[in-house]
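With one protein chain held back, the other chains of the complex are shown just where they sit.
On to subunit A.
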Amino acid sequence: MTHDDIRTRVHEIIAEQAMIDPSDITDDASPADLGVDSMGVVETIFAIEEAFDVQVPFNANEPGKSDFDISTVGAIVQAVQSLVTQQQG
């Protein structure tokens, strides 16, 4: 899976949560900017795990302290990229 494939799929997942078109997702936007609340973030993590067959280290109690960076869409794409590389070999 190429980086672009991962980026496209992450954008689709976040767009579905935000209920907007994937073309309106930008890498510098935060989940909150897109109207994705804490529940939406948890659902996004679940969707990412399902889509990429990975385990995401994420604790909703302290989202900022998780190893998985969710500060922006671009950060999420990067984090997924490294998980896919690590966990799928």
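Methods note: a contact is a pair of C-beta atoms (placed from the backbone, for glycine too) under 8 Å apart; a residue touches a chain by one contact, two chains touch by 3 or more; residues count from 1.
In this section, contacts and distances are computed from a predicted model.
Protein name for the hidden chain, per its UniProt entry and selected from "Nodulation protein E", "Extracellular solute-binding protein", "Circularly permuted type 2 ATP-grasp protein" or "2-oxoglutarate ferredoxin oxidoreductase subunit beta": "Nodulation protein E".
Within the full complex, the residue among A:13, A:45 or A:77 touching the omitted chain is A:45.
In the full complex, subunit A touches the omitted chain through residues 38-39, 42, 45-46, 58-62.
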